[in-house]
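Structure record follows, encoded as C-alpha coordinates.
All protein chains of the complex are present and in place, except for one that has been dropped.
Here is chain A:
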Amino acid sequence: MNEITLDVNGTPHKVAVEDTTLLLDALRRRVGVTSAREGCGVGACGACTVLAEGRSVSSCLAVAVRYDGTPLTTADGLPEDDPVVSSFVDSDAMQCGYCIPGFVLMTKELLSENPSPNDEEVSDHLEGNICRCATYPEIIKAVRLAAKRSAT
(Lines give C-alpha, C1' and ligand atoms only; values in the text may rest on other atoms or scores of the structure.)
Protein backbone atom coordinates (compact mmCIF):
# COMPACT_ATOMS: atom_id res chain seq x y z
CA MET A 1 0.00 0.00 0.00
CA ASN A 2 1.05 3.56 -0.68
CA GLU A 3 -0.21 6.66 1.11
CA ILE A 4 -0.66 9.35 -1.51
CA THR A 5 -2.36 12.72 -1.71
CA LEU A 6 -4.72 13.30 -4.59
CA ASP A 7 -5.15 17.02 -5.08
CA VAL A 8 -8.60 17.14 -6.68
CA ASN A 9 -10.02 20.53 -7.66
CA GLY A 10 -7.85 22.18 -5.05
CA THR A 11 -8.75 19.86 -2.18
CA PRO A 12 -6.12 17.40 -0.95
CA HIS A 13 -7.34 13.85 -0.27
CA LYS A 14 -5.06 11.41 1.54
CA VAL A 15 -5.74 7.96 0.15
CA ALA A 16 -4.21 4.48 0.34
CA VAL A 17 -3.64 2.81 -3.02
CA GLU A 18 -1.91 -0.29 -4.33
CA ASP A 19 1.05 0.05 -6.69
CA THR A 20 -1.24 -0.77 -9.60
CA THR A 21 -4.43 1.08 -8.58
CA LEU A 22 -5.69 3.08 -11.55
CA LEU A 23 -6.24 6.80 -11.15
CA LEU A 24 -9.87 6.30 -12.24
CA ASP A 25 -10.51 3.78 -9.45
CA ALA A 26 -8.74 5.90 -6.85
CA LEU A 27 -10.83 8.94 -7.80
CA ARG A 28 -14.13 7.10 -7.87
CA ARG A 29 -13.71 4.71 -4.93
CA ARG A 30 -11.39 6.57 -2.59
CA VAL A 31 -12.20 10.23 -3.28
CA GLY A 32 -15.84 9.85 -4.37
CA VAL A 33 -15.53 11.63 -7.71
CA THR A 34 -18.23 10.28 -10.04
CA SER A 35 -17.79 12.59 -13.03
CA ALA A 36 -14.85 10.50 -14.30
CA ARG A 37 -16.41 7.35 -15.73
CA GLU A 38 -15.27 4.11 -17.18
CA GLY A 39 -16.24 3.65 -20.82
CA CYS A 40 -14.01 1.59 -23.04
CA GLY A 41 -11.27 1.04 -20.47
CA VAL A 42 -8.55 1.35 -23.11
CA GLY A 43 -8.08 5.09 -23.60
CA ALA A 44 -10.21 5.34 -26.71
CA CYS A 45 -13.51 6.90 -25.57
CA GLY A 46 -12.63 9.73 -23.20
CA ALA A 47 -15.32 9.14 -20.54
CA CYS A 48 -12.61 8.84 -17.84
CA THR A 49 -10.82 12.07 -18.80
CA VAL A 50 -9.30 14.17 -16.02
CA LEU A 51 -6.87 17.07 -16.30
CA ALA A 52 -3.48 16.75 -14.60
CA GLU A 53 -1.78 20.14 -14.40
CA GLY A 54 -4.19 21.18 -17.14
CA ARG A 55 -3.33 18.29 -19.47
CA SER A 56 -5.85 15.63 -20.38
CA VAL A 57 -5.24 12.09 -19.18
CA SER A 58 -7.22 8.88 -19.64
CA SER A 59 -7.48 7.98 -15.97
CA CYS A 60 -8.36 4.38 -16.92
CA LEU A 61 -4.79 3.87 -18.21
CA ALA A 62 -2.95 5.87 -15.54
CA VAL A 63 -1.69 4.57 -12.20
CA ALA A 64 -2.69 6.68 -9.19
CA VAL A 65 0.76 6.77 -7.54
CA ARG A 66 2.11 8.75 -10.48
CA TYR A 67 -0.31 11.58 -9.59
CA ASP A 68 0.68 11.97 -5.92
CA GLY A 69 0.45 15.72 -5.28
CA THR A 70 -0.32 16.64 -8.91
CA PRO A 71 -3.11 19.24 -9.26
CA LEU A 72 -6.06 17.38 -10.83
CA THR A 73 -9.25 18.83 -12.29
CA THR A 74 -12.41 16.80 -12.71
CA ALA A 75 -15.50 18.15 -14.43
CA ASP A 76 -17.55 18.34 -11.22
CA GLY A 77 -14.96 20.78 -9.88
CA LEU A 78 -15.84 23.37 -12.52
CA PRO A 79 -18.34 26.05 -11.47
CA GLU A 80 -21.70 26.33 -13.26
CA ASP A 81 -20.71 29.67 -14.72
CA ASP A 82 -17.52 28.25 -16.19
CA PRO A 83 -17.69 29.31 -19.85
CA VAL A 84 -17.26 25.74 -21.11
CA VAL A 85 -19.83 24.27 -18.70
CA SER A 86 -22.42 26.99 -19.40
CA SER A 87 -21.85 26.68 -23.16
CA PHE A 88 -22.52 22.93 -23.08
CA VAL A 89 -25.72 23.53 -21.09
CA ASP A 90 -26.90 26.39 -23.31
CA SER A 91 -26.18 24.40 -26.49
CA ASP A 92 -28.14 21.32 -25.32
CA ALA A 93 -24.96 19.39 -26.00
CA MET A 94 -26.02 16.26 -24.14
CA GLN A 95 -28.59 13.55 -23.92
CA CYS A 96 -27.65 10.92 -21.35
CA GLY A 97 -24.60 12.94 -20.35
CA TYR A 98 -22.30 10.00 -19.56
CA CYS A 99 -19.53 11.22 -21.85
CA ILE A 100 -19.97 14.96 -21.30
CA PRO A 101 -17.48 15.49 -18.44
CA GLY A 102 -14.80 14.15 -20.80
CA PHE A 103 -15.84 16.46 -23.62
CA VAL A 104 -15.94 19.43 -21.22
CA LEU A 105 -12.42 18.76 -19.95
CA MET A 106 -11.02 18.19 -23.45
CA THR A 107 -12.56 21.54 -24.40
CA LYS A 108 -10.93 23.21 -21.38
CA GLU A 109 -7.55 21.85 -22.50
CA LEU A 110 -8.11 22.85 -26.11
CA LEU A 111 -9.11 26.43 -25.30
CA SER A 112 -6.24 26.88 -22.87
CA GLU A 113 -3.81 25.97 -25.66
CA ASN A 114 -5.69 27.51 -28.55
CA PRO A 115 -8.29 30.15 -27.55
CA SER A 116 -9.91 30.41 -30.99
CA PRO A 117 -9.71 27.02 -32.68
CA ASN A 118 -11.18 26.47 -36.14
CA ASP A 119 -13.59 23.57 -36.71
CA GLU A 120 -10.82 21.24 -37.86
CA GLU A 121 -8.78 21.97 -34.73
CA VAL A 122 -11.86 21.33 -32.59
CA SER A 123 -12.48 17.94 -34.14
CA ASP A 124 -8.77 17.05 -34.06
CA HIS A 125 -8.79 17.61 -30.33
CA LEU A 126 -12.13 15.96 -29.53
CA GLU A 127 -11.92 13.05 -31.94
CA GLY A 128 -10.77 10.70 -29.20
CA ASN A 129 -14.04 11.19 -27.32
CA ILE A 130 -17.12 9.16 -28.10
CA CYS A 131 -20.76 10.14 -27.50
CA ARG A 132 -23.14 7.22 -28.01
CA CYS A 133 -26.12 9.60 -28.18
CA ALA A 134 -24.27 11.27 -31.08
CA THR A 135 -24.82 14.86 -29.96
CA TYR A 136 -21.70 15.80 -31.92
CA PRO A 137 -23.24 18.76 -33.81
CA GLU A 138 -24.35 20.34 -30.53
CA ILE A 139 -20.98 19.58 -28.94
CA ILE A 140 -19.20 21.42 -31.75
CA LYS A 141 -21.60 24.35 -31.27
CA ALA A 142 -20.88 24.30 -27.54
CA VAL A 143 -17.14 24.47 -28.14
CA ARG A 144 -17.54 27.42 -30.52
CA LEU A 145 -19.73 29.20 -27.97
CA ALA A 146 -17.28 28.41 -25.18
CA ALA A 147 -14.44 29.92 -27.23
CA LYS A 148 -16.49 33.11 -27.61
CA ARG A 149 -17.45 33.24 -23.94
CA SER A 150 -13.90 32.56 -22.79
CA ALA A 151 -12.62 35.41 -24.94
CA THR A 152 -14.85 38.04 -23.34
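Here is the rule we go by: a residue touches a chain if its C-beta (ideal position, glycine included) is under 8 Å from a C-beta of that chain, and two chains touch if they have at least 3 such contacts; residues count from 1.
The rule is simple: contacts and distances are computed from a predicted model.
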The complex's invisible chain, by UniProt name, from "DMSO reductase", "MoxR-like ATPase", "FAD-binding PCMH-type domain-containing protein" or "Glycolate oxidase": "FAD-binding PCMH-type domain-containing protein"
Absent-chain contact - pick from A:Ala16, A:Ala44, A:Ala134 or A:Ala151: A:Ala44
Option touching the unshown chain, where A:Arg29, A:Arg55 or A:Lys148 are the choices: A:Arg55
Residue ranges of chain A at the interface with the undisplayed chain: 18-20, 22, 41-44, 46, 49, 55-58, 60-63, 65-66, 106, 109, 113, 123, 125, 127-129
